[in-house]
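This report concerns only the one structure given below.
For this depiction, one protein chain was excluded, whereas all remaining protein chains were kept in their positions.
Note that the chains are named A and B in the order they appear, and that numbering of residues resets to 1 at the start of each chain.
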Amino acid sequence: MKVELTVNGQPRSAQVEDNTLLADLLREQFGLTGTHVGCDTSQCGCCTVMVDGQSVKSCTMLAAQAQGTKVVTVEGLSPNATEFEQLHPVQQAFAACHGLQCGFCTPGMIMATVGLLQRHPNPTDEQIREGLEGNLCRCTGYVNIIEAVKVAAKAQEAGR
Amino acid sequence: MYPFTYHRATGVADALARIAQDSGAKLLSGGMTLLPSMKHRLASPSQLIDIAQLPELRGITRDGATLTVGAAMRHAEVAGDATVQAAIPSLAAAAGQIGDPQVRARGTIGGSIANNDPAADYPAAVVALKAVIITDRREIAAQDFFLGMFTTALEEGEIVTAVRFAAPKRAHYAKFRHPASGYAMTGVYVAEFEAGGARDVRVAVTGAAPSVFRWEQAEAALGKRFSVESLAGLKVSEDGLNADLHAPASYRANLARVMTLRAVAQLTGEQA
Partner (left out) sequence: MKPSRKEDFRLVTGHGRFTADWHFPNEAHAVVVRSDRGHARIVSADWSAVREAPGVLAVITAEDVAAEGFGMIPGGAMITGSGGQTIKMNQMPVLATDRVRFVGQPVALVVAQTLQQARDAAEQAYIDYEDLPAVASADAALREGAAQLHDSAPGNVSLAFDKGDAAKVTQAFAAAAHVTKLTIRSQRLAGAPMEPRGVVVNHDAATGKTIVCTPTQGINGMLASLSGISGWPVDSFEVNAQDVGGSFGLRAGATGEHAALLIASKRLGRPVKWVSTRSELFVGEWHGRALTLNGEIALDADGNMLAIRFEDVVDLGAYNCYFAGFIGTNNLSVTMGGVYKVPALAMSSRLVYSNTVPINAYRGAGRPDIAFAIERLVDQAAAEHGFDPVALRRRNYVPKDAFPYTTANGTVYDSGDFEGVLDKALSLSDYAGFAARKAESASRGRLRGIGFASYLEASGGGAAPKDQVSVEFGGDGSITLFGVSGPSGQGHETSFGQIVADGLGLPVDAIGYRASDPARTLVGNGTGGSRTLYGVGSAFKNLVPRIIETGLPHAAAALGVDASAVDYRDGAYRAGSASISLPDLARKLGAANPHPLNCEAESKSGSTFPNGCHVAEIEVDPQTGMTEVVRYTAIDDLGRVISPQLVQGQVHGGVVQGIGQALGEHVIYDEDSAQLLTGSFSDYVMPHAGCVQNMRNDYHLVPTQLNALGAKGVGESGCTGSLPALSIAMNSVLRAHGAPHMDMPFTPAKVWAALQG
């Protein structure tokens, strides 16, 4: 079947199988390998992307379900950035706070944070914890990730 | 996943017709349970009929003392909806504790209750809030709906279209989260209703047994006096409760009691 959707601001279309997952459409057909697959029980969150403004797990969505939607992947947060300062505040905050080590969970963590800050621009610790409930990290111990969320929140507030 | 045909239903009638034609067809709503099981090749429908966007299955309306939630409403929508928050705030809060934010963005109430996972959160809400499950062909009272593990009263091909909740005087859902899965290791929804001076309490327990059940002893005690003290000395029987790697039946029985106490305490301001 043919799927048409917007990805990172660009209209895209692809021929997919009915059982193609959104994560695989993004990774294999569109070459957007920033979205990662880390588990098969929809728990690790490495595959998180935005679909119509909400953070979702792209491994638990069919490409077909994404027909007609606006998808944003980590590559789409600041697609033209060549310098660090041009990056999305959440990306900058993760890098500045050492909120990543191996980087595998990072795109999903960043997209979940983007979603979290949309819902709670000035999140409490509890809201941060809840907001990242669907994302696992094995390297950082989350301490700097939580700090990155707070720094990003401040940066976004300042930018308003 | 095995191969299948995906079809976006054009209406409930279209979905029903397709199911009638193809016994291997399954309804797809949020997909948060169905898709993972298909990825593991534990389920292999021949066809997925996507009903998540049907206007007939969406919407939230309040009508006096009832609140009707469309079956395809996402957990995040229920959690954030002003009408739900005004009519049954505990329901919004409960929906907001399901899974994680990404799951809540996709999972739906219809899908959750039709699946009847023993550790799902919504079944407790449905039973505690004396809900009526509205389908394409009839209405089913909560007490008649959940029959056993992953088993409901729904007939082959029957589609849940909405759930109509009774707004309680007050209610609270106390959930003990499973540390790995995020489901309810045990969750208790306590709802106090008052009509014509009479108090009527529901205590619905999920996660502890193969299917949601009412702790009738606690209901009776709280019906007499809605207070933590009324529950003193009451225990949930271990018989028939789930035992697994993570917790024996005795622990779940304990959680059922403790979560009930905490739900009541949250409402009365007492110490649990």
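Note that a residue touches a chain if its C-beta (ideal position, glycine included) is under 8 Å from a C-beta of that chain, and two chains touch if they have at least 3 such contacts.
Only a predicted model underlies this, so the values are computations on that prediction, with no experimental measurement involved.
Although it is not drawn, the missing chain touches A, B when the whole complex is taken into account. In the complete complex, the hidden chain is touched by one of A:6, A:67, A:101 or A:118, namely A:101. Within the full complex, the residue among B:137, B:225 or B:246 touching the omitted chain is B:246. Counting the whole complex, the residues of subunit B in touch with the unshown chain are 2-3, 40-41, 176, 179-181, 185, 245-248, 250-251, 254-255, 258, 271-272. The chain not shown here touches subunit A at positions 17, 27, 32-41, 43-44, 46, 73-75, 77-78, 81, 84, 87, 91-98, 100-107, 110, 125, 128-129, 132-133, 135-146, 151, 155.
In this section, only the chains that are shown with their structure count from here on.
Distance between chain centres (mean CA atoms), subunit A to subunit B: 29 Å. Note for the complex: subunit B touches subunit A at residues 1-6, 8, 28, 31-32, 35-36, 38-40, 48, 50, 52, 76, 99-103, 105-106, 181-182.
Of all residues in subunit A, only 1, 17-19, 21, 40-43, 45, 48, 51, 54-57, 59-62, 64-65, 67, 112, 115-116, 119, 130-131, 133-135 touch subunit B in the complex they form.
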